[in-house]
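Have a look at the structure below, then the notes.
Missing here is one protein chain; the remaining ones are kept as they sit in the complex.
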Amino acid sequence: MVLTGQITNFFLETRRHTEAICQPLEIEDYVVQPIIDVSPPKWHLGHTTWFFEEFVLKKHFEDYKCFDSNFSFVFNSYYETVGKRVIRADRGNLSRPSVAKVYEYRNHVTENMKVFLDKGLTREIEELVEIGIHHEKQHQELLLTDIKYILGNNPLLPIFSPSYKEHTPDNYNQEWLQIAEGIYSIGHNSNDFCYDNELGLHKVYLQAFNISNKLVTNLEYLAFIEDNGYKKFDLWHAEGWDWVKQNQINAPLYWHLIDGEWRNYTLNGLQNVDWAAPVTHVSYFEAYAYAQWKNCRLPTEFEWEIASQNFNWGKRWEWTESAYLPYPNYKKAAGALGEYNGKFMVNQKVLRGSSIATPAKHARHTYRNFFPTNLRWQFTGIRLAK
Amino acid sequence: MVLTGQITNFFLETRRHTEAICQPLEIEDYVVQPIIDVSPPKWHLGHTTWFFEEFVLKKHFEDYKCFDSNFSFVFNSYYETVGKRVIRADRGNLSRPSVAKVYEYRNHVTENMKVFLDKGLTREIEELVEIGIHHEKQHQELLLTDIKYILGNNPLLPIFSPSYKEHTPDNYNQEWLQIAEGIYSIGHNSNDFCYDNELGLHKVYLQAFNISNKLVTNLEYLAFIEDNGYKKFDLWHAEGWDWVKQNQINAPLYWHLIDGEWRNYTLNGLQNVDWAAPVTHVSYFEAYAYAQWKNCRLPTEFEWEIASQNFNWGKRWEWTESAYLPYPNYKKAAGALGEYNGKFMVNQKVLRGSSIATPAKHARHTYRNFFPTNLRWQFTGIRLAK
Amino acid sequence: MVLTGQITNFFLETRRHTEAICQPLEIEDYVVQPIIDVSPPKWHLGHTTWFFEEFVLKKHFEDYKCFDSNFSFVFNSYYETVGKRVIRADRGNLSRPSVAKVYEYRNHVTENMKVFLDKGLTREIEELVEIGIHHEKQHQELLLTDIKYILGNNPLLPIFSPSYKEHTPDNYNQEWLQIAEGIYSIGHNSNDFCYDNELGLHKVYLQAFNISNKLVTNLEYLAFIEDNGYKKFDLWHAEGWDWVKQNQINAPLYWHLIDGEWRNYTLNGLQNVDWAAPVTHVSYFEAYAYAQWKNCRLPTEFEWEIASQNFNWGKRWEWTESAYLPYPNYKKAAGALGEYNGKFMVNQKVLRGSSIATPAKHARHTYRNFFPTNLRWQFTGIRLAK
Partner (left out) sequence: MVLTGQITNFFLETRRHTEAICQPLEIEDYVVQPIIDVSPPKWHLGHTTWFFEEFVLKKHFEDYKCFDSNFSFVFNSYYETVGKRVIRADRGNLSRPSVAKVYEYRNHVTENMKVFLDKGLTREIEELVEIGIHHEKQHQELLLTDIKYILGNNPLLPIFSPSYKEHTPDNYNQEWLQIAEGIYSIGHNSNDFCYDNELGLHKVYLQAFNISNKLVTNLEYLAFIEDNGYKKFDLWHAEGWDWVKQNQINAPLYWHLIDGEWRNYTLNGLQNVDWAAPVTHVSYFEAYAYAQWKNCRLPTEFEWEIASQNFNWGKRWEWTESAYLPYPNYKKAAGALGEYNGKFMVNQKVLRGSSIATPAKHARHTYRNFFPTNLRWQFTGIRLAK
């Protein structure tokens, strides 16, 4: 829960941060979409803006003048309720609206929101604005990982920012934390903001388990590669094994074997692999196979939520063994916002924690992120349990 | 656990039943594979035989003479450990070995098994044989549903058996059973046979819930169709909605709207829909959408396992909301048998119960069946919870 | 032109020959369709029968009783005029009608035709019957090559007929025939039967050219393989090069490199390659690349038609450089028969000559066969020009 007086600042600071992320980009970088899972930066700028226009300004601010009626069509993502949308695979084919025009659109909506917010809000609308802000924060993370994909798959491997550090050193050793068998409470339990998928505080029964206090490092993962982990079918799910073979996967995304040495692309360009850093850009399939190879397993999201009070997290999104399913008594919101979470609750895995790309005030230990099992372009990581 | 003296009978009776299922077929029906999920009947006959040859006779019966060394290649399904295999999509392209030759192969292996079983078994080998028998029972069910698909997708809609009844009437009303909140025990807990995925008896905490004593009927499902359930995107998962649109789904599999009236293909040919029978041949996506439309939900597999002691089941495999995941302390078997279950534990949904196609001695309330969310060719059904 | 008195014999002998081709088959072999270009033998038996039923008996024999009204749907190939048809990719999924039933259907139609033919025919109907007979002869060739594909792609490599010889030795040397520049006449020019695509006798102007009196042999083709012909992109069309890489082509169809030695599948099973025999089962792409490698080219169909009076032909269908296009003044027939040829006159290459699989009375030097550039399952061959 944000105090009413603070929401304008929270809104403006979020809007500014989105733009700050894009500051190093060339105009061309805003436009392309190398794979379907990645969206052009321009689209993120427009879509987060469209959210405020569509759900707040058009509905609740009678003085509002729509910037361009076509933009609703261009920047809708998947909200079937709100009408036609550009199919995801086509986002990278749209040279117009231009980047300059999208920034104009952003400013138009930001300025209108400022006026609107200053008038004071009902609790209901304030909640809507809060969702819009967190929605934009979610896109800030995608923006950064999408930019990494766009530049990291360019044959010229351009540097995004020479000062960007994907990892800062840890100075503690790997240990196994022991969690006792028993009944635990799961779910969001405060007045702070959370998404609907975290609600429904409920009890679970956990068997005793051990969980690592540290993420798997690049050095540890290298041992898996060198032990031919990518060639041993019995470590993999059948579907994972097909994925490895069809895509000829033999290392995390962005790793390149050059003259016999592993290097990897980072937002600071091509670098030597930092062996002490946590391995990242691995799929669930790889996280699972690695755990099998170590005779361990991935934690469930419930184990993670309970144990996370006892270890450091926040560098890499951590794959769990849990499928993304509704909590008991899950209720989706009415109308378009009901499309936010519920309709994705099938054939996805839960990730817990957050990553270096997660913006401030957007991480909490009840947060449930989710992705299909084959995706690697997020800053994902591996934490073992047993 | 089968008494040692009984295993030969159990084996022979199972072998005979497989052949009895195929008795009404024409030779041509044994050969085709209209979709990748369906296998030709001939292949089922060979594959269940290969299992005994490969894992029992070749390894443990020194007098055994291999029937044909090429058959190992032809009838392996997915056991990567055991060498090359005919890829699934190609099974329907193999006119040879002929049906007569496959029956010869069956007899050869059955006769050798009889001699082998009569010599007495160690406990370890007995367990292997038991798995082989249950493996064949599993294929008996697939055999029947694959035959239904093969005939039911033929434009001539041939009758499999004029006496086959897919449903016998119930005479009780729908009611909601109430299950109290609390700690419950889940998993297999006897000396009888079960698969490895049922082991690992463990506690779960369930919130209070209600569950229907009866499956959803064709009549109830018709109301969903007539209320345009297949056209309301907000009832569906995003992935389910794509599936509906791409495949132009508008009714359960085998339903045909002919001159304004719904008819459906059964193993007894094209029939009027039996409105009192439980709806069947629906995907998980449809089961979920139906439940949404009723403001209900599907039970989890844990809820089902606990509640099933209080209702009739066994007509339709029942979709649950649970993803197919390992139980705590799940250990997969060493070697090829370890490929039986574990490697499928991703992106599948658990079905509980059993169906009219399930053979005798193959149903139990801890049994965990599983399929991808879009498949419909099994005798699936819907039970609501709330 | 067949004398009226002879047509019944011609008809019956053709019908019998189709059945004779199938004599060595197991029932299972009649059913499968391993690739879309191949049809199940059962389908050929039915389709050639359907042609007589649909275009002759139903239209012109008032006493005719239709065998089964569904068969029209099942055995239509591509005649859009005549109504719905089973799409080509699904022919191998149809276990029914059974082989026995298809033979019953054949007998029914053959017997009715016999009665009908004995009544005497108008010239117009006689021409229709003649087309039906030649249509069936065309399918006899496909039947044999489809059978070869079905058996030759079975991992058991079954023998079709131990007495089938794909080649009988030649005893003359390769020489270059010289044809003088000038005006030549092209097209069918007699009262004998021909297809509509051969009509329209017309003049062409040919530049002087040389053409080989002999087909390229397996030994000569081996030299191309051993000189890495499949790895030299500059020998190939861009589209051919993509085809080689995507399909990992490195030899003619049915060649297998086993323990360092080339063997090939023939209708008489797996054999040593007969080095003196003409190379066969090559695509147009391969024929072109081979010619490039020899600093030669393929003849045009016009060059072939003129020169073929001076060399032996009839063992292999010979790829020409000519695209399949209408002759000047080409007119397609009215109605369904107009679909026979004209609608395929795009993106196909002309083949001239005939092959060992061509039935008697079905080869003539004006015959224009045609296939897409990537297909290899016919007995194709290569003749060089320069």
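Quick notes on this one:
Each chain carries a letter (A, B and C) given by its place in the written order, and its residues are counted from 1.
The rule is simple: a contact is a pair of C-beta atoms (placed from the backbone, for glycine too) under 8 Å apart; a residue touches a chain by one contact, two chains touch by 3 or more.
Being a predicted model, the structure only gives us computed values, none of them experimental.
Although it is not drawn, the missing chain touches A, C when the whole complex is taken into account. In the complete assembly, the contact with the undisplayed chain comes from C:W236, out of C:F160, C:W236 or C:Y265. For the chain left out of this panel, the touching residue among A:L12, A:C66, A:V86 or A:L375 is A:V86.
Residues of chain A that touch the chain left out of the display are 26-34, 42, 70, 73-74, 86, 90, 92-99, 150-151, 153-156, 158.
Panel shows chain C; residues 78, 80-81, 183, 202-205, 207, 209, 233-234, 236-241, 284-285, 288, 297, 321-323, 325-326, 328-329, 338-339, 343-347, 373 of it touch the chain omitted from the view.
The rule we apply is simple: only the chains that are shown with their structure count from here on.
Leaving out chain B only, with every other chain where it is, the touch network divides into A | C. The chain with its CA mean position farthest from that of chain C is A. The central chain of the assembly on a C-alpha centroid basis is B. Each chain gets a centre from the mean of its Cα atoms; for chain A and chain C, those two points are 58 Å apart. Chain B has its Cα centroid 37 Å from the Cα centroid of chain A.
Chain contacts: chain A has no residue touching two or more partner chains.
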